[in-house]
Structures are given as structure tokens and as C-alpha cells.
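Submitted below is the structure of interest, expressed as C-alpha cells.
The complex is shown incomplete by one protein chain, all other protein chains being positioned as in the whole.
Showing chain A:
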Amino acid sequence: MLPLGSVCPLGVRLLGVCSRVPVVTCVRGITYGENDAVNPNFVNRNPRNMEMLRLARKPEGWNLEASSRTYWYKLVLEKSNRHSTGWVEHHTGTPVVSASTREWAIKQHLYSTTDTNAVYNIGCILARRCLESGISEVYTELDQYAESSGKIQKFLSAMKEGGVELKEPRFIHELSVGMFSRRRPALPWQVQEEGVSSPPSPIS
């Protein structure tokens, strides 16, 4: 059954909405079967659901820190003396997707693990792994170094060509979707995707 305060189909009497046990009834010729029973306290347990819907809060309040923490996923590039590693980390710290010249799968084909070409290839591979893992937009602090560093420029262009956007969408605040708010952003679940092109995905 539908939760309180929601729009109900015509002619439905809500019974037992406050209890955890769903109750069905036959009203005005509409026969409700067993498949209509829905838990009024249904919860989508997917931990990535809120981020996908842009409703999850980004960690705010660290504005006096040098590096921002207001992101869901951050793109990082590490260039050590012997290897180059690129990874995308969640704001909780987990490196969710990564590509490194330490991996034999990549190292066996490269001439050097630290030159610009290696970083470019790391970018291509990381972009593909990101899209396969359901990450298509990331936050990055590497933009500021792109002008001065050729390697970082190549890395970012490889990520863009691979289909990963280097700008995360803004978080949708509850107050901005009210009826009288000035700028009402299009909510992701209201957009009919018939006419919208899906994000590029590697198709075999």
C-alpha cells in the first residue's frame, strides 16, 4: 500500500497503512491481488542509490581546508619515481576503481612506467574501468595543474575521451525542490530518458 500523504489511485481506501502489515482490499471494481502488497516502510538498501539520485549529501564544512571534501568520487593521480597510479576514491576514503603501472597487465606493454605515454594509458584504462563500475562523473583537483603539466593534461584528456566527466553534478537540496523555489532543478527521476542519450558505455 502507498505511504501516508501520497497520491493514491482513484477509489482506494488505505487500510492498515500505519501498521507494518500491508492490507489489500477490493474497492470500486478494482481487484487487488497478492502482488499489490507493499511494505509501507520499504527501504532501498543500495548504498549508492542516493548518490545516483543526487540526493546524498556531500561532506560539507571543510571550506578552510586546502583540498575540498565536497565530492562523492574524486579522481587522483599519483606519480611516484617508479610508477604512475590513477584512482577514483569515494569521500569515505575507499579507492573504488584504480589503474596502476604496478599491475603486470599494464606494465608488460609499456616502455616506461613513468613517462607521459604511461600516464595517458593509465587514463584510458581507468576511464573504461570507471564506466564499467557505474561511475561517470568525478570531481578532480587536477584541473589547476593541467596548464603547467603535460602529463596531467594527457591524463585528463584520456579520461574525457574515455567518457568520464570531470565535474560532478550538484547535490539537490530539499529546499530547492519546493513549489515556490526560484530555480527548480530537473529532478533525475522526473526526466523521461527516451530522448536523452545514455552515458557512453563500452559495448562489446
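Methods note: a residue touches a chain if its C-beta (ideal position, glycine included) is under 8 Å from a C-beta of that chain, and two chains touch if they have at least 3 such contacts; residues count from 1.
Please note the rule applied: contacts and distances are computed from a predicted model.
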item: Undepicted complex member, UniProt protein name, chosen from "Integrator complex subunit 11", "Adaptor related protein complex 3 subunit sigma 2", "Large ribosomal subunit protein mL38" or "PLP-dependent transferase"; value: "Large ribosomal subunit protein mL38"
item: Chain not shown, touching residues in chain A; value: 2-9, 22, 30, 32-39, 41-50, 52-53, 55-57, 90, 94-98, 103-112, 115-118, 120-121, 124-125, 128, 131-135, 154, 174, 177, 189, 192-194, 198-199, 201-204
